[in-house]
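All protein chains but one are shown at their positions in the complex.
Moving on to chain A:
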Amino acid sequence: METQTLAPAQTTQLPQVQEPRSPGCALDLDWVMSAQANTSAIERRAKTLPGRRSVKKDHQAAWLLKAITMIDLTTLSGDDTWERVRRLCAKGRAPVRAEILEALGMDQISVGAICVYHDMVETAVEALAGSGIPVAAVSTGFPAGLSPLELRLKEIEASVKAGAQEIDIVISRRHVLTGNWQALYDETQAMRAACGEAHMKAILATGELGSLRNVARASLVAMMGGADFIKTSTGKESVNATLPVSLVMIRALRDFHDRTGYRIGYKPAGGISKAKDALTYLALIKEELGTRWLSPDLFRFGASSLLGDIERQLEHHVTGRYSAGYRHGLG
């Protein structure tokens, strides 16, 4: 079935976004099926990368600050409360202690987005008013994505209505595991339509897809279906973001850019908690995609504890002394 691409009217911009939004494209199964991913070669590349790229001193500080601006500061817990979300939003507005920024010659920065469950969207939007920080909602029956499709689409619409500017959807893993690419494509497209002007981040839940080849193919189908971002994980799978998975996904989106001209964003999520890991991810993106991708409109970390480690590293950079966690404000 030939599917219509989405209308250009829907390609409006988020404040951070600088270029036309991908409308997706027709499902190209030849392309999908030709995608290959050699696991051991990919692992070797991932393993040697940290040894090939090293960022030190002022450069490291600047890179870590950049990383903060690309964090989707996240709380996705059953015990989330409105106050908890407000605290998080306050941290998102001022993620680094003022005197540290001053020492680095930087103005205040903010995180990339605040990521919450649907019920918390309104609270977050309110708390972030005037900051320009978008709210991202995990909708579509997060994290399993097994509630009825109509309800998942309704949930997206409700989140958008509540003020979410980004929707992190979860794909139906079963479509990937059974090779039903058409179903995956149709579902993604329907969700994209439901998102309207909100940006759609497609969570592939790569830890449940069985192989890197499946990750590559699912990445392509999600982009064809109109994803603005592809994202590794819900954070709830037993394996979340890894460098090999990231390599496969960003190579898929590089191919997508080469063929369609549209840049798709990438969001690794889950398990990235150290400043050093963040630097490795940024180097990976810079190497494989180019510096253009090191920007909140094209790259995000889905993380909750990463910020704390970066803050400690920044204080160490400024003072020359190792820092302590309690010296930095909680989120």
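The definition used in the following text is that contacts are C-beta pairs under 8 Å (C-beta built on N, C-alpha and C of every residue); 3 or more make two chains touch, one makes a residue touch a chain; residues count from 1.
Throughout what follows, contacts and distances are computed from a predicted model.
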Report task. Name the absent chain as its UniProt record does, using one of the following: "Multisubunit sodium/proton antiporter, MrpF subunit", "Aldehyde dehydrogenase", "V-type ATP synthase subunit C" or "Elongation factor 4". Result -> "Aldehyde dehydrogenase"
**Report entry** Selected residue (touches chain absent from view) among A:L27, A:I42, A:L76 or A:V245
**Finding:** A:I42
Requested in this report: Among A:I169, A:L184, A:L294 or A:I310, choose the residue that contacts the chain missing from this document, as touch is defined above.
Outcome: A:L294
**Report entry** Of A:R21, A:R152, A:K201 or A:R251, the residue in touch with the unshown chain
**Finding:** A:R251
**Report entry** Positions on chain A contacted by the hidden chain, ascending
**Finding:** 36-45, 48, 51-59, 61-63, 65-66, 104-106, 211-213, 251, 282, 286-287, 291, 294
